[in-house]
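To keep things clear, I will list the structure first and then write my remarks on it.
Every protein chain of the complex appears in place save one, which is left out.
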Amino acid sequence: MESLKVYILVANRIYNDGIRSGLGLAVENHYAYPVIMNGEFPNMTEYMTENIAWIADMEGQVYSCGAEAPTDMPEGSEIENISLEELGEKMRDADVIIPFGMPKGSHEPPAACGG
Amino acid sequence: MSDEKMKILQVYRSEPTSDIETLVGVLNRDRDADEFKLYLDQPNYDVLVQKIYAADKTVCWW
Partner (left out) sequence: MAADANKFGIFVTCPQNMRHILGLTQAAIRAGKEVMIFFTFKSVHLTKSPEFWELAQLIKTENLAICTDSYICEGFDHEKDIPRGLIDKQMRTQAFHGAVLEQCEKYIVM
């Protein structure tokens, strides 16, 4: 099958598993572009940074839209900044667009979420 | 398929945010665009399936 360009939009901090779903498609020979929206970044565990690097190895890319990407990512797992307009233009060429999980909550998480 | 003739369907599970409206504006540009609001009461799923099959591409927003 032809390789598809797949954008996975993550708008809610809980749903960064969209990055793993992107990797799942990358290993199926698709181009995966997970996009973390408005600073809803995951905890950058070793597992997460390895997944981000693996997506890049498979000719995909993880983007940050609406907030500056972390600058202290391990080599090979860099997250690229992209504006909303640039993202829209890139997604015009997408085969599949996946708004993943849930939208962003309207309140900051309470301390109870921290653990 | 020429870009101009692409039929794109935007499906909304909740009221679109300004970010979504911006992205949809770019995605729909110069295309034959349609939409379906799932967040309204009693959506007609038969109509939604018809729209999906009429479209070249469907995006279902949060």
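Lettered A and B in written order, each chain numbered from 1.
Following the convention adopted for this analysis, contacts are C-beta pairs under 8 Å (C-beta built on N, C-alpha and C of every residue); 3 or more make two chains touch, one makes a residue touch a chain.
Please read these numbers as outputs of a predicted model, since none were measured by experiment.
Novice: Considering the full assembly, with which of the depicted chains is the omitted chain in contact?
Specialist: The chain that is not shown touches these displayed chains: A, B.
Novice: I'm checking contacts with the chain that's been left out. Which of A:Gly60, A:Gly88 or A:Gly101 qualifies?
Specialist: A:Gly101
Novice: Going by the touch rule given at the top, which residues of chain A touch the chain that is not shown?
Specialist: Touch set of chain A with respect to the missing chain: 1-2, 4, 6, 14-15, 17-18, 20-21, 23-25, 27-28, 30, 95-96, 98-102.
Novice: Can you name the residues of chain B that touch the chain not displayed here?
Specialist: 11, 13, 38, 43, 45-46, 48-50, 52-53, 58-60, 62
The rule we apply is simple: only the chains that are shown with their structure count from here on.
Novice: Centroid from C-alpha atoms only, then distance chain A to chain B, rounded to Å. What do you get?
Specialist: Chain centroid spacing, chain A to chain B, equals 22 Å.
Novice: Which part of chain B faces chain A closely enough to touch in the complex?
Specialist: My answer: residues 3, 14, 17, 19, 22-23, 25-27, 29, 57, 59-62.
Novice: Which residues, counting only chain A, touch chain B once they are in their complex?
Specialist: 11, 37-38, 66, 84-85, 87-89, 91-92, 97, 99, 101-103
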